[in-house]
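A protein chain is absent from this complex, but the other protein chains hold their places.
Each chain gets a letter, A, B and C, in the order it is written, and its residues are counted from 1.
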Amino acid sequence: MDFNDTPEEATFRAEARAWLDANAELRRPDDRPADVLSERTSPEIIAASQAWQKKKADGGWACLTWPTEYGGRAATSIQNVIWGQEEARYRTPPNIFGIGTGMCGPTILTHGNDDQKAKWIPKLLSGEEIWCQLFSEPSAGSDLAGLRSTAVRDGDDWVVNGQKIWTTGAQFCDWGILVVRSDANVAKHSGLTYFVVDMHSPGVEIRPITQINRGQGFNEVFFTDVRIPDAHRISEVGNGWAVAITTLMNERASIGGGGGGSVNDLIRLAKSVEIDGRPAIEDSAVRQQIARFYTRIKGVKMTGNRTLSALSQGKTPGPEASLGKLVGAKVAQEMASFAIELQGAAGALDRDAAAQGGDWQGRYLAIPGLRIAGGTDEILRNIISERVLGLPPESRADKGIAFKDIPTGPPS
Amino acid sequence: MDFNDTPEEATFRAEARAWLDANAELRRPDDRPADVLSERTSPEIIAASQAWQKKKADGGWACLTWPTEYGGRAATSIQNVIWGQEEARYRTPPNIFGIGTGMCGPTILTHGNDDQKAKWIPKLLSGEEIWCQLFSEPSAGSDLAGLRSTAVRDGDDWVVNGQKIWTTGAQFCDWGILVVRSDANVAKHSGLTYFVVDMHSPGVEIRPITQINRGQGFNEVFFTDVRIPDAHRISEVGNGWAVAITTLMNERASIGGGGGGSVNDLIRLAKSVEIDGRPAIEDSAVRQQIARFYTRIKGVKMTGNRTLSALSQGKTPGPEASLGKLVGAKVAQEMASFAIELQGAAGALDRDAAAQGGDWQGRYLAIPGLRIAGGTDEILRNIISERVLGLPPESRADKGIAFKDIPTGPPS
Amino acid sequence: MNFDFSDDQKLLQKTARDYLAEHSPLTVCREVLETDQPYAVELWKGAAEMGWQGAVIPEEFGGAGFGHLELAMIAEEVGRALAPIPFSSSVYFATEAILKAGSDAQKKKYLPALASGEAIGTFALAEKPGQSDVENVEARVSGGKLCGTKVPVPDGDVATFAVVAAQGDGGLSLYLVDLDTEGVSRESITSFDPSRSMARVEFSDASAELLGKPGEGAALVSHVLDRAAVLMAFEQLGAAQACFDDTIAFTQGRYAFGRPVASFQAIKHRLADMWCELELARSNAYYGAWALSNEEDELTVAACIARIQASEAFDDLAVEMVQMHGGVGYTWEYDCHLFYRRAKLLAAVLGTPAVWKHKLIDRIADAGED
Partner (left out) sequence: MNFDFSDDQKLLQKTARDYLAEHSPLTVCREVLETDQPYAVELWKGAAEMGWQGAVIPEEFGGAGFGHLELAMIAEEVGRALAPIPFSSSVYFATEAILKAGSDAQKKKYLPALASGEAIGTFALAEKPGQSDVENVEARVSGGKLCGTKVPVPDGDVATFAVVAAQGDGGLSLYLVDLDTEGVSRESITSFDPSRSMARVEFSDASAELLGKPGEGAALVSHVLDRAAVLMAFEQLGAAQACFDDTIAFTQGRYAFGRPVASFQAIKHRLADMWCELELARSNAYYGAWALSNEEDELTVAACIARIQASEAFDDLAVEMVQMHGGVGYTWEYDCHLFYRRAKLLAAVLGTPAVWKHKLIDRIADAGED
């Protein structure tokens, strides 16, 4: 049992650090916490993010685990993690490539043909082209396979109609991965097909969604007779669900429990406000609560270390990773709620009017998204109970029924 | 809004109190809390309990809501509650008639014929005969209708075989209410029939169950070719489930959230032990916890008052009563757990070795029974969600299937 | 035993509910939230015409002369509608303070204007973040002039006057201060729930008139907070009930995997637990209303448990509302965030549950009450 790098890992870390030292500036203690920086849509930020991705690609530090022929360095998963740890220590622009490099790229590398890989992967890796994901629909969230957008074959093309939702960054993306229904007469998982769509195609309309925190990270995307060449189909017709699963596995691996603020910030707050005329940090109830948060957050982190160890030993982590998001998002919400309560009447304020610049209020409004995106708490508990613990699946009201016959609302 | 009695209620209360003053002694502040007295099986206690019931019957204070022809006084529900409040102020023996007067009697009064009422009700009311309930089986707990004991018609008799469990007081009872399967070829709720069984019949064997707190309030009852005259059948053959529902509704109305100890006891404890060298009651975390318990217990009590008000206005309380047991039992368990933790290392002790005579440890061992008996937390949440909130029922794997074909264990 | 509101009181509630359904659908709350408007002026006037602001003000001072039970029913409806008006500040706080401690002259000056809605009162206690408001008062009155800063003052940007807690010659005392007067400067500050406004108010030698006796401040603050807590509990209860009803309706109408979301046991059981929290809140609020309307000695205890359960239940239910709505619950377009924000605001403005828990233990630890 050893938290230290193996000699190979240490060498790799030193190499990464050397490159970063030469190309970026270290973060400073008084930099704003990374988790409250959510703005990612201004042209300046996009340009900065692209420039940094290009620099990494040129230096051989983008998409480390991908094959060298596409610009990667065929690195191991643990090397990729080490890179991430090191990069996080530096001031870098917000990353707008997470979906492309974390989900789209790996899916194409797994299921795409050689032409598709050659066409898309290098520019994705270098940041020249930006990617998004088009899976969820207004009526297909947790029940993703219940999606209703359609694709109809027409000559060498497919014609797509329907609506997608929760598409991060759609307004500035070049390509999107898309799952649509190509056959409503078979069971719901059997009638799906997976495409790559050019986001600049005629008939693609993008409308930003305002979140409860007034952020606009997500979009609705409407498809009206959008034509996609059959050459942009990934895998076989009707095999879309299997391909989507690859994407989702990569998504869950990349969503952590972040965004919740640190116990350190909470301790700072508890030192700065009073309860009963004394600093809150001396209040026994406050201490018990903070200790509970710390214990759980550290538990999530140590569980992550167990996963890293498995990676380091060359194993593939499984659905156990759901724990981090399930526990982490809930603790984050409780912690923000508690921090607001600590502020007393001033907890009713926001932004600059509130303590610590309103960071806790901001988190409290952002965190519900964490508990929903990439699998709600309920979906994660289903995954854990069925795929980790092997418990029997839910009885399915929609099993073995043609998609068009599945109930979608109360009987009228 | 008024907590006081109406003039009629006040008159009734005074009458009850006058009789009690003449026939019993008031409880004293230093009497052992009623909730830790669980022993109910010694001959002395049974005799004392019977004597008190007889005295009440003679005075016209037993089973107040029952018709006068059977010894009741046709009182209203609120009068019955007032009686209960008053009786609780006095030193009386443990009550061994709760099941008879709370469940068996009301069921016979509702579903029995005149002969049956005349035969059983008066002696039940006067305490001369003691009753028990024989519903649950080892494989039929929450799924009560899944019971497997059988009754087969033989001339004027029925022959019963099978095993019942969780029968309170079976070892000293004269009669039992019994639900058994008379037809396994129809759907599970349709094949049940309801009987009154003479507990002294040949073929009835009673074995006490030791609980986790070493108490023996319950029994297993084995039936081997026990003959029951058809005249002891309640309602029609195959109508047993409907009759059982009457019994269960009365059961849930009679099980409260009691047995959890009082906040007062907890405060006493918190004053007597130290945290960090100061009385625990001064510790902020302890205060927050106790306040939470108090708030919830008082909330349950006030909810009870709302129910009483409905009773007082002549309304029938519905499934809402599940709240008291669901919330009350959980708070009771948390409170006992917390009280044990307050004792520090000495929390690992029990009985006289522990603080407050081990009452909290005793409760901690008794309370799991509260969370299970008369409907587990899960069953109560089903009742609330389906019958109070009107949410859709669970999908049923056993619906419309002959009882004999319903899966009862993993496929072998 | 009649632990329930009377038919007349329920009728009044029904009238209030109908009025608000027509004049304060959630779009009204949203309009205030999304614009610079500090509150819904027309609604405020309409409420005054209904007699709500003056519900407990005696008729001799221009009020409706109802009791607190009637006001509780109105508060529940104000809560249900998330009505974006300074009702709590003016009615639960300022009016209660003057009713309790005002001289006859003060009552004559303020109560009729409060009843008509012409005056908006508020209560200015907090000065800095934390749960030690009374301990932290540094505002000071000397020679009838108030100096100091109060933040946040709920509705302080629109109130015409404030009841201010400040240090005076005899110790902490309450003062009446007109806010449109020399020596007062105020600014709107960002509220966590912008459908309810918050202000920073600075006093530099502003005229302040003693309310009650010198040095009586701590006792009066406690008294006013107890009363406000009960009324606020009804407002929270109404909002929590609306939040729950909407969640029930949504999960029944929303289908996933071919069946209503509300048919999944994990959701059903959580809804059952939420219902329990709500019913406990209702029961404790009723207890508070009883104690308040009868001026019972138990008022403080009743106020504590009403406040604690109402705050926690509303907070819980609002969190679950967002979660159970899934993705759409996280959009500005859906109304979930109106509840999510309001729950935190109402839990903050008159002492958090933690503060009330301490007060409760102070009361019960020696009382031997059970």
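Here is the rule we use: contacts are C-beta pairs under 8 Å (C-beta built on N, C-alpha and C of every residue); 3 or more make two chains touch, one makes a residue touch a chain.
A quick note: this is a predicted structure, and the numbers were derived from the prediction, not measured.
Novice: Considering the full assembly, with which of the depicted chains is the omitted chain in contact?
Specialist: Touch partners of the hidden chain, whole complex considered, are A, B, C.
Novice: If the hidden chain were put back, which of B:Q211, B:N239 or B:N264 would touch it?
Specialist: B:Q211
Novice: For chain B, which residues touch the unseen chain?
Specialist: Counting only chain B, the missing chain is touched by 136, 138-139, 141-143, 146, 165-166, 209-212, 214, 272-277, 280, 285, 333, 337, 340-355, 358, 361, 364-365, 368-369, 371-373, 376-378, 381, 394, 396-398, 401, 406-410.
Novice: Write the list of chain A residues that the hidden chain touches.
Specialist: So the residues of chain A touching the missing chain come out as 1-6, 9, 78, 262-264, 267, 271, 281, 284, 287-288, 290-292, 294-296, 298-300, 302-303, 305-306, 308-310, 312-313, 320, 323, 326-327, 378, 380-382, 384-386, 388-389, 391-395.
Novice: So which bits of chain C touch the chain we can't see?
Specialist: For chain C, the residues touching the absent chain are 264-266, 268-269.
One rule holds in what follows: only the chains that are shown with their structure count from here on.
Novice: Taking each chain's centre as the mean of its CA atoms, which one is most distant from chain B?
Specialist: Relative to chain B, the chain whose C-alpha centre sits farthest away is A.
Novice: Calculate how many whole Å lie between the centre of chain A and the centre of chain C, each centre taken as the average of the chain's C-alpha atoms.
Specialist: Comparing mean C-alpha positions, chain C is 39 Å from chain A.
Novice: Measure off the straight-line distance from the CA centroid of chain A to the CA centroid of chain B, and report it in whole Å.
Specialist: 52
Novice: Return the residues of chain C touching two or more other chains; collapse runs of consecutive numbers into ranges.
Specialist: Touching at least two other chains: 252, 259-260, 354, 358.
Novice: Chain A: which residues touch two or more other chains?
Specialist: Residues 275-276, 285, 397 of chain A touch two or more partner chains.
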